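Partial complex: the chains shown occupy the same locations as in the complete assembly.
Letters A and B name the chains as they come in the text, with residue numbers starting at 1 for each one.
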């Protein structure tokens, strides 16, 4: 029963990427975790989104052993698992090659917090990982990608900045659920797009003052949040 | 009865932002005012546009006391109210985080009047506010945003330039009705988009000569307007 719900949630989060124009063909993948069971549900590799069914969502344990499902999981599964193992309070991960967020990852440039749209979701610049070494690439590449992300967050709070740009690759986002991870991927793309235009208009654009940055993030998050109809978190 | 009509107009103006691609998720909000009653109708906070009903539109007086409606109003309500209190001849306000207008706000660069499309709607560059001080941010932030907008218009006519870019945030637009405010938000996004491309093509692009600027604005506005089927204003 639980797996059924998790699979449906993960399928739905994957489809949100399609609806928002973040994926081309079979690009991208979203996963979710049942922390109680220690089971992760993830999109199968290379299956067209329009054909995806809940039963095709692959179930893995946190070590990558496939527990249920007939298809191969997304080849990025080891990256997702590394994030779940190290970021203990996240329950969803979304990976896309969305157009502008990927361009920032390719430019190996952190996305500065140029405005309140960014500050509402990401409490600081969206960081970029270091490049992987030749031996990391030759080894367990997808796992090492996850390790590089965790290293980037050594002194950052993954709940306050639920996204990263993997250098020369693309973004990974996360959240309290698969749906929230996908939602953050959509927001990241929008923020990346606007930041690109901002630099184009004025290459000397300055990041937000930290007071405003804090204000906007805390308006939507934390104990005194006052955006929306119910206090979240 | 009046409130019913106002609510429907405000709902419809909010939906225009969706139809024109200016909003992502629940971003943005439009309000309208009944000057006779001194009542403002505004979108509730964080409700998806596709679920919005007229009854959910929140009614507030000019001091921000909720007079009717069960939901919390947009958190930007105090900004709208400040504009209604100071710009006595406007009856609608629209706030978006639309892609290119927001990029100009983030770049803290006024949008120059590069062409007649701009001049048809905005009789001068679209100005940017100053950044808020730390104490303004810590205080009544949304109210102070409105105060900063009014300060920016100390020597400008808000009817001739019905839009502003709030530094590091996004645009606010206004007009003679909620519908006109939303319409101006759509035009502003289009003008912002073209101005960004204009600078990209030629960083030395010059603003329109003031004679042509005047000509176009007055072709559509004022006593001798001759655009469209009926003389407006």
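Definition applied: a residue touches a chain if its C-beta (ideal position, glycine included) is under 8 Å from a C-beta of that chain, and two chains touch if they have at least 3 such contacts.
Keep in mind that this is a model prediction, so the values were computed, not measured.
S.K.: Since every chain is the same sequence and 2 are placed, give me the total copy number for this complex.
M.R.: Full complex: 4 copies of the single sequence.
Following the convention adopted for this analysis, only the chains that are shown with their structure count from here on.
S.K.: Centroid of subunit A to centroid of subunit B, CA atoms only: how many Å?
M.R.: 33
S.K.: For the complex, give me every residue of subunit A touching subunit B.
M.R.: Touching subunit B: residues 114-117, 183, 186-187, 190, 193-195, 197-202, 205-206, 208-209, 211-212, 215, 219, 226-229 of subunit A.
S.K.: Within their complex, state which residues of subunit B touch subunit A.
M.R.: Those residues of subunit B that touch subunit A are 24-27, 44-47, 71-72, 75, 97, 99-100, 102-109, 131-132, 134, 137-138, 141, 168-170, 196, 199-200.
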